[in-house]
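Everything on this sheet refers to the single structure shown next.
Only one protein chain is missing from this complex, and each of the others stays in its spot.
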Amino acid sequence: MTDATAEHVPSGAGQGSLLAKDARTAKRNAAETRFKTYGLIAVCIGIAMLILLMTSILSNGLSAFRQTTIQVMVELPEDKLDKSGVRDPEVMAKVTTFGYKPLLRDSLIATVATAGIETDLDPKDLEALVSDESVAQLRDFVLANPEVIGQTIPVQVLANGRIDGFFKGRVTYESAALDNNVSPEQLQLAEALKEAGLLRTGFNWGFLTLPDGSDTRPEAAGLGVAILGSLYMMLIVLALALPIGVAASIYLEEFAPQNRWTDLIEVNISNLAAVPSIVFGILGLAIFINFAGLPQSAPIVGGLVLTLMTLPTIIIATRAALKAVPPSIRDAALGLGASKMQSVFHHVLPLAMPGILTGTIIGLAQALGETAPLLLIGMVAFVREYPSGPPEGLFDPATALPVQVFNWTQRSDPAFVERASGAIIVLLVFLLLMNLTAIFLRRRFERRW
Amino acid sequence: MNDMRLTERAVDQETTKITARKVQVYYGDNHAIKNVDVDIADKTVTAFIGPSGCGKSTFLRCINRMNDTISTARVTGDILIDGEDIYDKRVDPVQLRAKVGMVFQKPNPFPKSIYDNVAYGPRIHGLSSNKADLDDIVERSLRRAALWGEVKDRLAAPGTGLSGGQQQRLCIARAVATSPEVLLMDEPCSALDPIATAQVEELIDELRQNYSVVIVTHSMQQAARVSQRTAFFHLGHLVEYGETGKIFTSPEDPRTESYISGRIG
Amino acid sequence: MNDMRLTERAVDQETTKITARKVQVYYGDNHAIKNVDVDIADKTVTAFIGPSGCGKSTFLRCINRMNDTISTARVTGDILIDGEDIYDKRVDPVQLRAKVGMVFQKPNPFPKSIYDNVAYGPRIHGLSSNKADLDDIVERSLRRAALWGEVKDRLAAPGTGLSGGQQQRLCIARAVATSPEVLLMDEPCSALDPIATAQVEELIDELRQNYSVVIVTHSMQQAARVSQRTAFFHLGHLVEYGETGKIFTSPEDPRTESYISGRIG
Amino acid sequence: AARDQVQIAGSSTVLPYASIVAEAFGENFDFPTPVVESGGSSAGLKRFCEGVGENTIDIANASRKIRDGEIEACAAAGVTDIIEVRIGYDGIVFASQQSGPAFNEFTPSQWYLALAAQIPGEDGALADNPNTNWTDVDAALPDAPILAFIPGTKHGTREVFEEKVILQGCEDTGAMERMMAAGMDEDATEEACMSIRADGRSVDIDGDYTETLARIESDANGVGVFGLSFYENNTDKLKVATMGGVVPTTESIASGEYPVSRPLYFYIKKAHIAAIPGLKEFAEFFVSDDISGPEGPLAEYGLVSDPELADTQAVVSDETTMQ
């Protein structure tokens, strides 16, 4: 192709036919394909890992959203529950759950007999079919409706965790044979109850609304308090960390004089990200509880601690995004007589928005899933009272979703494993809902120039 | 330095708008502007000419302190506008830049709509009281920059999706929309065809009625057509400055002479 | 369309390098290039002229498929180089672009040193076997782009710290360093002073000995000086195409006529 | 506003019992359900000793007795009147995978020989523990490599394990005697006895029993150390071994027959009783026969009920502080 007459004809880059690839092009193309494939593989690894983890979470946890209940005809004799007969709530409250226990047991025996089911289980084993929670349920119901005393009423009570597990496949006849807490006979009875229509498995609203239950009542443990606690904390984190983080980054990136001081601050902030999260708990305990006198176990303190923990992430992401905006954009605005503040807020910040939102997404994800710092400020706890509405509720004791996961994975009853996985699902849904706005906004702000 | 100092005797009947004294600019170690003294008159067009890399843009950016944004740049000497030292501590560069508008050498539209690009200046300076007013300013500015016809149907399209010359005119429209007292234009017609160039030159001439315009150009013809004064820069020195006619017909410095005579443009 | 099709008879003694047939380009709904047919000869300089926004850059970018990078751009029709359809599936745009180099309208130096900017192409194409070789290529390219003198002492300084015209020449140097067969230059002299312009024009003339050069320019004089063929674009149409002399002296289309006669440049 | 719920922190071993009681307390009283935190005995006592006042905890749970140093620190912060309440005992058991090798009987000596870092020879000179298989330790044991999952040093259980099993084994095998005979002083001997090998045959678990269980499930040869109540809840997955021939049950532990157990406590700030509603009621409820007695829910869950519960009840109702 090349003309030999020319004085200098370098062996140019792209000579020869376009359709025939020379060796070098073929090599470069191969490199290109390889590079692109690496990228695709990387994305696929990410997604595959996600799918793998999600599958294991879902397969373990979806069953937490179903719950087995037993319908018992409960006889409520007046002589046991209100001897005086005046229905004075204070007097009636004197009968504790321990007083209700025999009632429920007798009613259960009667119910089984009425349904025509033969069983040679002794009363104690029979009673173990239902949750310990049911007596409390029953007592609350009676105290709220004193008129039912003396009647026999149908009550829907929670089945014991192992019976529940049997209908979810977690407990089998084989495992029950080895298990001190449930016997194959009990399982047989449960099956019979199911056939009789007295036992059914339905959607588990209680999982989302009930407070935590103690170690003996996995079937009654719910996420109500934890969801509220996490919600409160995330509101605080979002309301504080995002504006403070963005403001700090703007100052450091756009306004601060570039000197050793700002270098120090910059290094410091990246370093804060490497501080183990439990250290933020130490700090929170010292500042917010011991010094400022805020209450223990309260979402306000948790929120503040998580804010401090999230700040570095948001600042690092925001600064990187601000740095990436080309200076020519700033020049254009300044040249029109915009102040620095205006050029930043009108032009630079919108262009940096995708990065800021990514930082927020990742920061919030981290804050939502963090337990260690909450350990020291009293939020890794067993809390059964719901916090009240904001703002007062921010000062009431509460837990958080990751705390619930953490606590439940440590309990001995295997039924809590299922609950913990269910809590993780709730946490992820929570995270997804929280991030949806950010993801949507990020798509809107993304543009190339 | 043996530069010619023509400035002193050049200004008599006009008032001086911008005065520069002993201006030096360094980019790190690179001494880009060397000891420049110049007086730019009000209501005139001043052209800066000189070979590429001689410091025209640098000097232009000194006049509205855009060099402040380059961390390596360091400016010494005095520049006065209407007798006020613009490098004085009390001077707000923002106010200065509102007064001294600029069209950059490389078109840099905002990644926003064409309308918003032009409306941005009037908005931040509060030049319009309502939407109709603003529409009016935008249309007038685009018309003055000879762009209206091409973009009137796509005002909402992004300014970055325009052709090179269109972007350049958009930046001109954006700058005139704020009605600055001094307009610095760094090669405003470099990407324009002759007709558009003529229209922009017309605009410059019109602006001269009220404002002072400084224009950097490589086209000697253009300098001759639009400017009353011409300054010739060479390797950071202001070699010669005076009436445009005089500079082009009888330059005093041999360097000017040789630059002019190499005319090709 | 009633465009003149001068192309057919224009080419006889020379071999055709680039053939375009029924090329249409759309940016979303915006029909930017309308049914353009053109044959560009080998070892000639072809100038594209036309008012700003008429589609010169767009068409130029079609020739090395740079439009592929604009997500809204859509190209139809055929463009053949050496008889091969460059939009063919089997064609690798990378190989194409190595063969068809480009200097963009807005100088876009990499944020790297001046040396690395120029060495970038030779490096990726493996044009040098050792450091000395590469140094040689860099120096020769910078010399050809008339930039060597200004930057020889600061080769390690970032290319983005150059003046506008210097950046433009850097981009020219960068493009010639890879010795493409076809060189597309989008207003390569827009930011250059007359002397530098003359040097670049000399370069173009020299390149013509071996390669084919397509240059977009707004300066009719420049087109007349450097090109053998000229194509006049208007509103996306190729209005007239032929020998440069002919186009400038006796244009056939009234639009060409009026564009030429409005000569001001 | 003033705090109106009882605030408890401390031992993770006591946590399940405390939360069972808190739950029942909330159900049966008008007081709000107490908040129970875990985090470990020491962390709980540290919080406990931070001072008196509303933003400090009322009760600290502990799986060991409060130490003198801690009492001093408490006093320094103004926490002087402390009521100590012993709620019962925790048994520590040795269990392995249901389908794994037949680890059914252990003695302290076997554990000492299996896990000690160094074992003295006949002359009393220490040498690295050569045993790698349980049969090296005792031919009667199953043929399986030694792999023990024991509590990490952050757990109170570890201390009990070291003192009641390893040290005991050291004594039983006569290793202690030999070391003393070779001229080591008492402290050094104990130290040498209880130093656990670090070559991977003994794995420290810093997490909880659930982690031990998970590790055993993924390794059939593993033997783990568990709390009794944890084992009771997972009898379908674990099989327990006897220690010195005694089967661990609440009864055998209560009678003192089964050697590896420890008392569990909680500590109350007396000063808070007047200020925190429900604090005393909670404490009384906790030690009541209904709850902590041998038939109560705590015993059902695995707590070894205290034979001297009546004394404890008196301590609580009289608010008797420690001396």
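The first chain written gets the first letter, and so on, giving A, B, C and D; residue counts start at 1 in each chain.
One rule holds for everything that comes next: contacts are C-beta pairs under 8 Å (C-beta built on N, C-alpha and C of every residue); 3 or more make two chains touch, one makes a residue touch a chain.
The definition used in the following text is that contacts and distances are computed from a predicted model.
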item	value
Per UniProt record, name of the chain withheld from view ["Cation:proton antiporter", "Heme exporter protein B", "Ring-1,2-phenylacetyl-CoA epoxidase subunit PaaA" or "Phosphate transport system permease protein"]	"Phosphate transport system permease protein"
Chains on display which the left-out chain touches in the complete complex	A, B, C, D
Option from D:R178, D:K237 or D:H272 whose C-beta touches the chain left out	D:H272
Which of A:A20, A:A113, A:L143 or A:V267 contacts the chain that the document leaves out	A:V267
Given A:V112, A:L349, A:L368 or A:A415, the one touching the chain that is not displayed	A:L368
Touching the absent chain when the full complex is considered, from A:R217, A:R319 or A:H346	A:R319
Touch residues of chain C, complete complex, unshown partner	64, 66, 69, 93-99, 101-102, 104, 106, 108-112, 120-121, 124-125, 158, 160, 171, 174-175, 178, 180
Sites on chain A contacted by the missing partner chain, in the whole complex	13-14, 28-29, 31-32, 35-36, 38-43, 45-47, 49-50, 53-54, 56-57, 243-245, 247-248, 250-252, 255-256, 263, 265-280, 282-283, 286-287, 308, 311-313, 315-317, 319-321, 323-328, 339, 341, 351-352, 354-355, 358-359, 361-362, 365-366, 368-369, 371-372, 375-376, 402, 405-406, 409, 424, 427-428, 431-432, 435, 439, 443, 446, 448-449
Contact set of chain B toward the excluded chain (per top definition)	92, 94, 106, 124-127, 129
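In this section, only the chains that are shown with their structure count from here on.
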item	value
Pair joined by more contacting C-beta pairs (A-D or A-B)	A-D
Geometric centre: closest chain by C-alpha means	A
For chain A paired with chain B, centre-to-centre distance based on mean C-alpha positions, whole Å	59
Rounded Å distance, chain B centre to chain C centre (Cα mean)	29
Inter-centroid spacing, chain D versus chain C (mean Cα positions, whole Å)	83
Set of chain B residues in contact with two or more other chains	106
Chain A residues counted as touching two or more neighbouring chains	none
Touching pairs - complete list by chain label	A-B, A-C, A-D, B-C
Chain A-facing residues of chain D, complex	1, 3, 5, 7, 9, 12, 15-16, 18-20, 22-24, 26-28, 30, 32-33, 35-39, 43, 47, 50, 54-55, 57, 98, 207-210, 227, 229-230, 232-237, 290, 297, 300-301
Residue ranges of chain A touching chain D (in the complex, touch as defined)	93, 96-98, 132, 136, 139-140, 175-176, 178-181, 213-217, 289-290, 293-297, 375-376, 378, 380-385, 392, 395, 397, 407, 409-414, 417
Complex contact set, residues of chain C against chain A	81-82, 84, 86, 88, 90-92, 94-100, 121, 124-127, 137, 178-181, 209-210
